[in-house]
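One protein chain is absent from this view; the other protein chains keep their places.
== chain A ==
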Amino acid sequence: MDDSFDEHLRHRFATLGSEFPPACLPGPRAARRRGTQRTRNQITGTVLAGSIVAAVGVFGLLPPLLPADDRQLGAQAGTTASTSPGPGGHGYAPPAEASRVPSASVLELAPDPLLTNEDVNPVGDYGGFTMTSDAPPDAEWLAYRCLDDLLHVGADPFLAASWTHELESSLVQFVLRMPDTGQAERIITDHTIAPETCRDAEPERIKEVRDPASLDVDGGEEGLVWTIDDEPGPSNPGSSSSFSAVAMARAENVVVVVVFGAMDDPTHGAWDAYAARTLAHALDRALGRTFG
């Protein structure tokens, strides 16, 4: 392939956008309205899921989710990052944004980077989770929970731990130390859409995935949370329901993930609060920080 074809391709690409009308998108205010509407829907879904918890309690337990309006977002700005957030200010890429600046710091894992029994207990109504020596889950297990194949995203190391409970519930933790912050950020970014792509259920079951919501985690720079309800369909009345909940958080190049599974939700809709607290512990353990 010679350079003339590359040049020809560049020229044709460059003119591709020349026919766009002046106002080819609805504008920033429409984007903010749409984002805010999604946030409200997510909050509504969370509240509905927590039908046992009194309304005032739900709002007290909800994490500082997403900006419900401009005022809230302004109030949240700058409240979470405890490590270097990268280039300062709210600067965004200049027009020729061809390269991403590598983060200055790459964090190492602590000697004992995993959660302990004390850290994970209790999960809502369930206490007594004990660590097991189960093998890490495989890609199929991850995919059901709308997770990418985290075993093969380039983490070094990739660590996993699991806990079980007598009521047939389990908790799994992953710690991924990525080579740089950009790769860690991409894991979070990829999962902002992943839950929407894995809604397929077994033919005889009904799987409902709650849209991923942003999760504020102490000591983390960003976090995500979603839940999955899987109910037997009309043709399968004897089967059990299941509840799965996933949450992840990132600090620099380190990503921690917790995945819970049970026949129902022992937090009664307050999974987000449990996840935020447990992920904060997970980051502290992973990075050898003292609990804040």
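The definition used in the following text is that a contact is a pair of C-beta atoms (placed from the backbone, for glycine too) under 8 Å apart; a residue touches a chain by one contact, two chains touch by 3 or more; residues count from 1.
By definition in this document, contacts and distances are computed from a predicted model.
Colleague: From the names "BMP family ABC transporter substrate-binding protein", "SigE family RNA polymerase sigma factor", "Response regulator" or "Urea transport system permease protein", which one matches the UniProt record for the unseen chain?
Modeller: "SigE family RNA polymerase sigma factor"
Colleague: Determine which one of A:D119, A:E221, A:E252 or A:D284 touches the chain that has been left out.
Modeller: Candidates A:D119, A:E221, A:E252 or A:D284; residue touching the omitted chain: A:E221.
Colleague: Touching the absent chain: which residues on chain A qualify?
Modeller: On the side of chain A, residues 1-2, 4-6, 8-10, 12-17, 19-21, 24-32, 34-36, 38-39, 66-67, 70, 73-74, 76-81, 85-87, 90, 92-93, 95-101, 103, 153-154, 181-183, 185-186, 189-190, 192-193, 196-197, 214, 221-222 touch the unshown chain.
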